[in-house]
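Missing here: one protein chain of the complex. Every other protein chain is in place.
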Amino acid sequence: MSTGTRTPVVAADRPRAGPVAWLTTTDHKKIGVLYCVTAFAYFLIGGALAGAMRAELADTGNQLVGPQSYNTLFTVHGIIMIFLFVAPFGVGLANYLVPLQIGAPDMAFPRLNAMSYWFFAGGGVLVLLSSFATDAGGVATGWYLYPPLSGPRYSPGVGPDLLILGLALVAISTLMSGVNVITTTFLMRAPGMTMWRLPIFTWNVVVTAILGLVAFPPAVAAFVLLLFDRRLGGHAFDPLGGGDPIVYQHLFWFLGHPEVYILILPFFGVITEIIPVFSRKRLFGYTGFVLATLAIGALSTGVWAHHMFTTGVVDNPFFSAMTFTIAVPTGVKFFNWIGTMWGGKITFRVPMLFAVGFLLNFLIGGVTGVMLASAPLDFQLSDSYFLVSHFHYTMMGGSVFGIFAAIYFWWPKAFGYRLSERLGRGVFALMFVGFNMTFWPQFVVGLRGMPRRIVDYAPGLGWETPNLVSSLGVVVLSAGVLVFLLDALTSRRRRTPAGDDPWGGSSLEWATSSPPPEHNFTSLPRIRSDRPAYDLHHRAEAGEAGRPRSEETA
Amino acid sequence: MTAARRSASTLLALTAASCSSSFGMPRGSTEQGRDIFDLWQIFFWAGIAVAALVYGLIGWSLVRYRRRRRDADDAQGLPFHANVPLEIVYTAIPVVIVIALFALSFGTEDRASSVSPTPDVTLRAEAFSWGWRFSYPGDGVEVVSEPSGEGVPGPEIVLPLGETTRIELTSNDVIHAFWVPDFLYKRDAIPGRVNVFDVTPTDLGEFHGVCSEFCGLHHAYMTFTVRVVSPNEFEAWLASERSTP
Partner (left out) sequence: MKVALRYLWAYAAFGLGLGTFYYVLTEEWVGSIALWFLGVMPLIVALWWTRHGPSAAVRASDDPGADPAASAGTSLGSFPTATAWPVFLVLGVFVTGASLVYGLLLLPVGAVMLVWAIVGLARESRG
């Protein structure tokens, strides 16, 4: 009797548990967990760095960390949060979920998958070394590494070299993952799982993967040229040698802007999986949503120099127009989400709380982004705390809330037991209040003229109060994260079983056990829509006649 | 005041700043700045309107369509999941809005960044790590920063009210930026390039200036002050600067 499983050839013996199993695994689920756990550890490190920064900024005057240390802190904080936390967490989720969501037994290239994780791990260690383990002090150029400041004359230490190497490894990791995700999605979907039935999360990570492939190479080129300038006597970015620092900015931001879409798109996907489930209603406007995602991916490659409006050397109107354009597909997604909740039966389980928090926060990030799209407004707002707050509202209020939503949503699937609803609500409340308390005042103080990346500020400008409130907000935010760690530990001890489908999910991962077996599915259900698990569980209950379930097919 | 009253008044002040009609943005003390402030007002109120609409819709959905206790355990929401005319409308309206916002921005930028062929004053600003060398080449005056550090006041430059000063901005080493928040204008100081922009002050007073492109160790201490005085006072100041060594 055929079970409908496609039968991959597997090796007979492999270590099943213990550190060796984790070091040598090629199982996408284990690799996904490795990515997410490693990325979360970097979140805690990057967060501690931010805590130190905010402790210093709580009051005027230089009390805690000197300028050199502070400059290292914000440089490393940025690098860690962007390249070692949010992006890899998205890759980890993609690794874990894409094969499950498309009905495949693993990724197309399992060993390449393992390699991409280890390149990330190795690159991350190099980044940490670049910050802490160098005798000249860590890299302190800002996460952009703009020359000439990052060049040999003004940053002679080894910090930037290590950072560039670390980022190169992380870039290679991203390229490998990108190839894997695209190939897997294009070529390994289960029977009946057409592209237009893909879960939105998978769509989003495919576009993310394409963006990674197109965007990273120019930045790697920029880093290599910078390394030439620093170590091999090059003058690519040295005006005294006939070079141009603006070329670096073009190359860097050609990655830099798609990078922020790489950071948000997977989490658009996450909350688009969560909102329909907890509204008990299908996603509103699936087709439009997919088209919007594709548009965002394409357009994001054409907006890079809106980070350069104040240089005076780029065509501001072109980039301003493109940036305004990309606001449209991003904005209409809100209507997809609202349209999904409208007419639903909404339950406020913890994943839904974080999804709603995402909506509330990301809207502010988006509206302020439209303000920043206007070049003349940028003349005031760029490089100020207004900008810092804008990108924290999108990257933290958006992506990080999406990360916590994903953790609470898929934890039962990955580990077989639930997290605590009660503690989860506490995590959400503390994080939501703490996050807004930290970053809302930064809009205020940015408008009052506080530039970014300063260790200290003069008294009497009205900057003290907002900075103090912002620093206190970090305390509340940190409390939320601590409660989450408590939840993770105590839930593990309690082990409340989750079952295949604790939430009433739609996509294929909810049609297999929690955690899924080796190679994911013992039998694949028939796929006739973009909600195969929902169809499977509800048709089974309704006992629809004339439609045999796949398990019964001889 | 007790701690409670102090924190309450702090919170109130913060909220008041957030709620003031300009949301804390300076009103602009130059012609260029005032132009930008007018644009900001439009964006600010448009942002408030969009946020109010979207928050309203979200809030309404969460309240009106929450699952009630009387609902069956697996009660489902309404079966609609597409409405093409609606989707087209809610895509088209944002397109119209952003076209309008872009058109307004284009006009404002054109005016704010336009450089007059006949400025009244020319000020050359050279940024270096970590300070400024300002010079009025036509008048033989130079103002240079003291060595930078915590608590060290930055240099002061003087500009005449109502007259157009052309600023020629460059850097001697790394990328810096010249920002006077009250003028709502900043521009990068790039080595190997000279950025030129006009400033036409409309208000008297002293205005704080900062470096706004991270430039290394004492980036935070690269401040300066712009003092706007009447044209007569400006001439007097130039004369006194010329005479003192």
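A few notes on this one:
The first chain written gets the first letter, and so on, giving A and B; residue counts start at 1 in each chain.
Going forward, a residue touches a chain if its C-beta (ideal position, glycine included) is under 8 Å from a C-beta of that chain, and two chains touch if they have at least 3 such contacts.
Model, not experiment: these values are computed from the prediction.
Shown chains touched by the undisplayed chain in the intact complex: A.
Looking at A:M53, A:A114 or A:A171, the residue that reaches the missing chain in the full complex is A:A114. The residue touching the chain not shown here, chosen from A:K29, A:R54, A:H77 or A:R197, is A:R197. Checked against the full complex, the candidates A:A171, A:V314 or A:I338 give a single residue touching the omitted chain, namely A:V314. Among A:I45, A:I210 or A:V328, only A:I210 touches the chain that is left out of the view.
For the chain missing from the display, the contacting residue among A:R189, A:R418 or A:R452 is A:R189, taking the whole complex into account. Remark: the residues of subunit A touching the chain excluded from display are 2-11, 14-15, 21, 23-27, 104-106, 110-111, 114-115, 117-119, 121-122, 125-126, 129, 158, 161-162, 165, 168-169, 186-197, 210, 213-214, 217-218, 231, 247, 250-251, 254, 294, 298, 301-302, 304-305, 314-315, 318, 519, 523-528, 550, 553.
Everything below uses one rule, namely that only the chains that are shown with their structure count from here on.
Taken in their complex, subunit A has these residues touching subunit B: 61-62, 67-68, 71, 140-142, 146, 148-149, 153-154, 239-240, 244-246, 279-288, 310-313, 316-317, 320-321, 324-325, 327-328, 331-332, 334-335, 338-348, 356, 359-360, 363-364, 367-368, 370-371, 373-377, 379-380, 382-384, 440-441, 443-444, 447-449, 451-458, 461, 465-466, 468-469, 504. Only residues 10-11, 13-14, 17-18, 23-26, 35-36, 39-40, 43-44, 47, 50-51, 54-55, 57-58, 61-62, 65-67, 71, 74-83, 86-87, 90-91, 94-95, 98-99, 101-102, 104-106, 108-109, 112-113, 129, 150, 173-175, 177, 179, 181-182, 184-188, 190-193, 195, 197, 208, 210-221, 223 of subunit B touch subunit A when the two sit together in their complex.
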